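The complex appears here minus one protein chain, its other protein chains still in place.
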Amino acid sequence: MKRRPNHEVRRDQLIGVAVFLTVWEVSAQAFDKPLLLPPVSAILAALWELLISGALIKALGESILLLVAGLAVASLIGFICGTLIARSKTAYWMLNPYFSALFVTPTIALVPLVLVWFGFGFTGRVIVVVLAAVVPILFSVASGLRDSPDDLIEVARSFGVKGEIQLLFQVRLRAAMPVLMAGLRLAAGRAVVGMAVAETYLRLGGIGGLIKSYGAVFQTDFVFAAILPLSLLGIAIVTLISRFERRLHWT
Amino acid sequence: MPSRLTKPSVWLPILSLVLVLGGWEVVGRSIDPLLFAPPSAVAATLASLLATGELQAAAQVTMKALFLGYALAIIAGIPFGVLMGALPRLGDILQPYLYAIFSTPRVVVVPLIIVWFGIGFEARLFLVFFWSAIAISVNTAQGVRHARPDLVEVARSFRANRIEMARHVLIPGAIPFVVAGLRIGAERAIVGVIIGEMFLQIVGLGGVIQKGSVELLPAKMLSAVMVIAVLGTIIVTMLDLVEKRFQSWRGEST
Partner (left out) sequence: MTNATIRNTHPPAIELKGIRKSFVLSEGRNARTVMALDGIDLAINQHEFVTIIGPSGCGKTTLLRVMASLILPDAGDVLVDGAPVSEPGTKRAMVFQTFGLFPWKTVIDNVTFPLMVRKLPAAKAREIAMEHLVRVGLEKFVDAHPHQLSGGMQQRVGLSRALATGADVLLMDEPFGAIDAQTREFMQEELMRIWQEEQKTVIFITHDLDEAVMLADRVLLMSRGPGRVREIIDVDLPRPRTDYDVRVRKNFTETRSHLWNLLRNDLVEQRAEETT
């Protein structure tokens, strides 16, 4: 196994970033086509402008609100349907095929339908995020609860834990935590995509709308400057969840 | 999974399908046809789209970009992944960029792709190829780097040379990872081709959805969505089966 020490990796990566940005800046200056490849300095200037004008903060705020709302609804639906699928054969065979089909259908393909049915107010956008994020949560709840550890359930029973509800919260859900968190991590990644799709399909504000509006007028430096925080947002959310996930790794 | 729950049942999915379609039909008929289409309308539209050949032609356009882009992604992604795995330093340096690109939703990159590649076939191909290639190469690199140390030691103890080490230990050990990469890459490729058809060049199945949306024909949109879902399911299920075949290769002995 070629695992290198962390500080060495970090050093190489820092050098790599420095080289990368320098090469970009120099070649973009020489190339001199800011429409195709704006220099790093121009992108940073654009980012600065977006920051001090407050446009970026406002857009990020809208996007995060959408993301949180979408993930919350997706978690609720995923939890309820996932529990049903895990505990009942009827529910499994009646619901699972639809969710499987939803999982492999690109969210983007569903967006025009959502637009027609729900409009593109906040509700419509939340629904897009939910469509993107619900399946990983549902599948993780279903498989986490299905693989409940029989031995731990017996232990809990022998120490007086009674009833399905109590067992669910005292044993099954806790044992399923690592799987649930993995599902949530996957869902969060897809939710960010759903959010961007919802915000980009029409120019509607949020960080996706911001990118779209600069793209429409070919301000490439501002497009880059707005994509950067969106990527960071996605990475930050996923990293946060995997941090939490690693803490859970008693298994 | 206990078999009690997953033992195949024929009746339940059929019952569920009847319930869903029936409910949909009843609700669909009571709503403005510009907004909502009952299953009977979708079926009729699907039949007429198939009869005129519009859907087949669209699917062909989609498949062409999908398979070409995916094939290129495999051709480029696997060797590049092997390279990154064999040179851990290179892999470590590139990883943050690949990760950042991979986590950036593609719809927001569309403006950049338009200025770089225009809105033609090349632009769509790039949307399919690039993200798929990243998925394949990152997984391949992981497979090459994560050779089981105990098996490497076994081969060394029996005096295997570098070529034998690669042939008997490193490559077979990496294959499950490569296959996983191929599956993730295929998912990415499918999404990529649809994005390209809805945002860049209004063609193919994505184009049918987009046109249906403009013409306010929900039945047309749903027909295309269904075809996409079926094609996606077939492709992903096939790769899933391949992946399962290689599962035991990954298996740690105790």
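Going in written order, the chains are labelled A and B, and every chain counts its residues from 1.
Everything below uses one rule, namely that contacts are C-beta pairs under 8 Å (C-beta built on N, C-alpha and C of every residue); 3 or more make two chains touch, one makes a residue touch a chain.
These numbers were taken from a predicted model, which means no experiment stands behind them.
J.: Just the residue numbers, please: which parts of chain B touch the chain that's not shown?
T.: Residues 150-151, 153-161, 164, 168-169, 172-173, 175, 248-254 of chain B touch the chain absent from view.
FYI, only the chains that are shown with their structure count from here on.
J.: Using mean CA coordinates as chain centres, what's the gap between chain A and chain B in Å?
T.: Centre separation, chain A to chain B: 18 Å.
J.: Going by the contact rule set out above, which residues of chain A touch chain B in the complex?
T.: Residues in contact with chain B: 1-4, 9, 12-13, 15-17, 20, 35-36, 86, 89-90, 92-95, 97-98, 100-101, 104-110, 112-113, 115-117, 143, 146-147, 189, 192-193, 195-197, 200-201, 207-208, 211-212, 214-216, 218, 220, 223-224, 226-227, 230-231, 234-235, 238.
J.: Any idea which chain B residues touch chain A in the complex?
T.: My answer: residues 1-2, 4-7, 9, 12-13, 15-16, 19-20, 35-36, 88-89, 92-97, 99-100, 103-112, 114-116, 145-147, 149, 187, 190-191, 194-195, 198, 205-206, 209-210, 212-213, 216, 218, 221-222, 224-225, 228-229, 232-233, 236.
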